[in-house]
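Questions regarding the structure given below will be posed in turn.
Note that one protein chain is taken out, while the other chains of the complex remain in position.
And now, chain A:
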Amino acid sequence: MACQGLASGETLKSLKAESETLRKKLEEERKKLHDVELEKVAEKAEALGELNMKTRRTLKGHGNKVLCMDWCKDKRRIVSSSQDGKVIVWDAFTTNKEHAVTMPTTWVMACAYAPSGCAIACGGLDNKCSVYPLSLDKDENLSAKKKSVAMHTNYLSGCTFTNSDMQILTSSGDGTSALWDVESGQLLQSFHGHSADVLTLDLAPSETGNTFVSGGSDKKANVWDLRSGQNVQSFDTHDSDINCVKYYPSGDAFASASDDSTCRLFDLRADREVSIYSKDSIIFGAASVDFSLSGRLLFAGYNDYTINVWDVLKGTRVAILFGHENRVSSLRVSPDGTAFCSGSWDNTLRVRQEG
């Protein structure tokens, strides 16, 4: 008994020491290539003009906190999910509700539109990701054709279709992410490496290959190879949970939003953090981020009810947007970059544009 205790104690200590040595080596390797700051390189970039973002539509209809939203590829439809279990599909141009589903669970933390626009996926405290084909018949009960695709052992925090309606990538409070076949519900690949809840994921833009990035309560952002399941890169500079990760439009970098009240930019080829978007006056957690089409602007939604717009290259804040009456939980730029939508704990969604 006593001997076993000693053995495991030594292994723990030696493992920690080896880990420390490798971490230091990794830091050194990364430091060698940190020959300039992004902000310095960006001094040559033209300054942005003053932004004038206006709310064009307010989508009202959820009876409780909006937790997640996603755009359809048709650039006008939006799916949103709420704490009370309701999932609504909206036409953002007219604000009409086209479909509504009541999930058999509360806290639907994740929802996604299928690339074809013919289905939506959602899940939350039920630990599953379910797919609902969208019917053209308004009276049809969508729940009748519901398909359970993913099964985790804890809450579903995020989901996204891959390049087709046939596969879904999910992230979960059980610490894993997973790739599933929609038709059969079969698990195609699972991704292990986070040491706590995985809170968010984002798929790389299709031109840049088969990877995705995930962020977790372990303060880490991990980049994964979809086919092999390998964790290819890892970043751990945040001081708290990472609530959202989004790829830069070129696929060579990604941004993160964290409870440590900062957003950061990580360059994948330099393998390091290259920018921090923060201010002393911003003390509440950042919940969601997305880039404008060129990647010049980073929109970030915070727990203090505001949206801050950052100049990605120069690292400065270019606008602060008010309007929501509670936390901004989710934020996405439309597929054609003409507008962006934010979902909030004030039960509404707002579509905004420059103009």
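Methods note: a contact is a pair of C-beta atoms (placed from the backbone, for glycine too) under 8 Å apart; a residue touches a chain by one contact, two chains touch by 3 or more; residues count from 1.
Assume contacts and distances are computed from a predicted model.
A chain of the complex is left out here; the name its UniProt entry carries, from "MOC2A synthase", "AP complex subunit sigma", "Guanine nucleotide-binding protein subunit gamma" or "Mitochondrial inner membrane protease ATP23", is "Guanine nucleotide-binding protein subunit gamma". The chain that is not drawn here is touched, among residues A:Asn231, A:Thr306 or A:Asn326, by A:Asn231.
Of A:Ser19, A:Ser143 or A:Ser240, it is A:Ser19 that touches the chain left out of the display. Per the touch definition above, the residue from A:Leu33, A:Cys118 or A:Ile276 contacting the chain not shown is A:Leu33. Contact residues of chain A toward the unshown chain are 8, 11-12, 15-16, 18-19, 22-23, 25-26, 29-30, 33-38, 41-42, 44-46, 48-49, 51-52, 54-57, 76, 93, 153-154, 174-176, 192-197, 230-234, 248-250, 252-253, 267, 269-272, 274, 292-297, 312-313, 323, 333, 336-340, 351, 353-355.
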